[in-house]
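For this view, one protein chain was removed and the others were kept in their places.
The first chain written gets the first letter, and so on, giving A and B; residue counts start at 1 in each chain.
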Amino acid sequence: MTMNIPGKKVDLETIGEDIFRLIEEMYPICRSITGDGVRKTLAILQRHIPMVVHEIPTGTQVFDWVVPKEWNIRDAYIKNPQKKKIVDFHRSNLHVLNYSVPVKKVLPLAELKHHLFSIPEYPDQIPYRTSYYKESWGFCLSHNDLQTLEDGDYEILIDSSLNEGHLTYAEHYIEGKREDEVLVSCHICHPSLANDNLAGIALSTLLAKHINQTQPEYSYRFLFIPGTIGAITWLALNPDVIRLIKHGLVISGGGDGGAFTYKKSRKGDAEIDRSMTHVLEHYGKKFNIEEFSPYGYDERQYCSPGFNLPVGRLSRTPYGEYPEYHTSADNLDFVKVDNLAETFSVLSSLHHTLENNRTYQNTNPRCEPQLGRRGLYDVIGGHSDSKEAHLAILWVLNLSDGDNSILNIAQRSGISFQNIKEAADSLERVDLLEIVGEG
Amino acid sequence: MTMNIPGKKVDLETIGEDIFRLIEEMYPICRSITGDGVRKTLAILQRHIPMVVHEIPTGTQVFDWVVPKEWNIRDAYIKNPQKKKIVDFHRSNLHVLNYSVPVKKVLPLAELKHHLFSIPEYPDQIPYRTSYYKESWGFCLSHNDLQTLEDGDYEILIDSSLNEGHLTYAEHYIEGKREDEVLVSCHICHPSLANDNLAGIALSTLLAKHINQTQPEYSYRFLFIPGTIGAITWLALNPDVIRLIKHGLVISGGGDGGAFTYKKSRKGDAEIDRSMTHVLEHYGKKFNIEEFSPYGYDERQYCSPGFNLPVGRLSRTPYGEYPEYHTSADNLDFVKVDNLAETFSVLSSLHHTLENNRTYQNTNPRCEPQLGRRGLYDVIGGHSDSKEAHLAILWVLNLSDGDNSILNIAQRSGISFQNIKEAADSLERVDLLEIVGEG
Partner (left out) sequence: MTMNIPGKKVDLETIGEDIFRLIEEMYPICRSITGDGVRKTLAILQRHIPMVVHEIPTGTQVFDWVVPKEWNIRDAYIKNPQKKKIVDFHRSNLHVLNYSVPVKKVLPLAELKHHLFSIPEYPDQIPYRTSYYKESWGFCLSHNDLQTLEDGDYEILIDSSLNEGHLTYAEHYIEGKREDEVLVSCHICHPSLANDNLAGIALSTLLAKHINQTQPEYSYRFLFIPGTIGAITWLALNPDVIRLIKHGLVISGGGDGGAFTYKKSRKGDAEIDRSMTHVLEHYGKKFNIEEFSPYGYDERQYCSPGFNLPVGRLSRTPYGEYPEYHTSADNLDFVKVDNLAETFSVLSSLHHTLENNRTYQNTNPRCEPQLGRRGLYDVIGGHSDSKEAHLAILWVLNLSDGDNSILNIAQRSGISFQNIKEAADSLERVDLLEIVGEG
């Protein structure tokens, strides 16, 4: 099923385009950690994969936190002294400080400026700012626009509501042969920001769609949740599922052109960490492996010490390290079909690796078996060049002592998981290996 | 109490000057491994810190060794054939081979030369030489002076005594909240050599004075002992104290301008090793970390296999690696107030680290606690810059699972111990941490 198998190149481009179109469709919606923007987004995704949508009431205690009031917004603007709309929510939903309380008044520029946010370093870009847990209001605008404002009275409107309601998130579950689960999590709370995280949402959705077409070994659980409070809510409400999670991945970004960046789980040497590292080592593009740190996306919650789940994070350029991050420049021009296709390919290679990892026992452990009479050896000896396929067979035989998974063997030998797996398959077919463990 | 806290800069300079003045005062005295030079030195130190002075009789068996005879010296000279004093103990006490037996005679140059020591590579410098365990006599002089000697009869005098007596050493003990001890050891047996080890003696004394002004967690034991035989004697006579030693440091040098050099204990990963390494990594000056080797100062004895105590050594340029080492050029011009102040600052940071290391348990281990409502979080989200103080809080929460001390957390996070400690303090104040272990 892997996408990096030659011959499947065309499919991969199609998938990149599918992912991009899904991003495009979600892009205009104003999302937040609660509210109708999330619901509209999930409705779009449901056309691709069936999901269970959960609505958790405001005030629900989730560990140390409380589900907040639900926020919705219809309109927001600033009119200058000449009554001209100089900031308009309908032109960009980044213009409003996300979670702003309703406000409608006229006030002088000096007072208004306390509620205005811009980025002097990137004067063309509208910043993205939030105030979820302190009631406040504000507008975000480009620094260039901010600079042009003249003294006088400004009319402002934020037609929002912040009321008792619900926090909305969705789960897509794929039942595999095993009860053990792979968790894939992405945050769905950002408004019109293409890479962070419409790319992650769309990649997760298409990956789920893809896995649905297979009969996977593991069960898969895809979470579409608001950042932080969503992960906390899910963890608080699903204590019985947590123990089933064997591997997990947070997907954020994925559409920009930067090197792949995998951030390890807190464990640092979990199978997900070794699998993702191996996939990237053999993918043929630049990549970085980051040690775990307790800052970032929802891996922070999954890897909190009371859970310590084996959950890593895949991005391209890490958040905060590109100038478009959390600004209006993270738009549809910033994410590319090719980048999305590559990221999808890496994700499906990871999936392939997790699904196919096994531990075998060599049934003929004393000396090498005679490969030639089993059709597994080039019969004219003396060549000085050794082929990787033959080497893969020798590595699998040598290390299959019951202690090494084929992922371990791939790592130690430097040969790709795919080639090691093929070697193991061919040896299993001639009864030179027997399976002794999954993963 | 750390000296590297800004605002305390002035105090640090004063301390550097205090250390230098103490070195100046001790400099003229002719010390050895026994005798009145040691007693006079200890009398000076006792004006700064109270000490118990121990007198161990000649002949006392201390493990494989025996306390030697006590050596004292009043005068020594060489008169040339013209009766001119060309070598005079009163001009430099390095002129006499330390522990020389008394001698008074006239002898030809050829015979005298068997008893003369110089350093051809550094022809201006008088070497420092000893003969503690083989009865002998001799003079040390500059190679330039040696070269000028003409044939003829030389009158020599060494007015010394080598008799039954005592080996003298002193202990300064500071009772802390815990019985567990930090051992600080310096050798006091060298004559007029400023860096080796009047610097170490003065630094130890001022550090002790400083700790006396606090209520430390640990008890502290400062040893002022002759090298080798003093450490052996102390270890032999104090079996009950040894089990209390949790951390230890030998201080030698400290006044020269070289990079800091920390030599690890034989254990190699003791808390003292990790603490000192961490302090130097964050001090901002060049430093070297050396693996343990069984050559050097009294760490040799503390780290002998029968004790294997966690005792490291702090120096600037290591002994033997600077041309002034063990010569008359290791004088008051060679040690500088600023260098001494820096070394003191490093020592007090080490003290601070040992004193404040704790292991905590996160009381809210499942997901992050809500820091905002406890005043520990910047309420306007979306900023792309993360502050170290906030990161420190997240690291402490994430790793405080009962297995990681805050020193471990500082090491893994790359954040300074001080900042990690402040984060832990703020979390403890709001009951998000509880202490589960010391160090």
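Throughout what follows, a contact is a pair of C-beta atoms (placed from the backbone, for glycine too) under 8 Å apart; a residue touches a chain by one contact, two chains touch by 3 or more.
This one's a predicted model, so the numbers in the text were calculated from it and none came from an experiment.
In the complete complex, the residue from A:66, A:394 or A:436 that touches the missing chain is A:394. In the complete assembly, the contact with the undisplayed chain comes from B:129, out of B:31, B:69, B:95 or B:129.
Interface residues of chain A with the unshown chain, by the touch rule above, are 362, 364-370, 372-373, 379-386, 391, 394-395, 397-401, 413. Think of the hidden chain as still there; on chain B it touches residues 62-65, 98, 127-134, 136, 228, 231-232, 235-236, 266, 293-295, 300-301, 303-308, 319-320, 325-326.
Assume only the chains that are shown with their structure count from here on.
Mean C-alpha position of chain A lies 54 Å from that of chain B.
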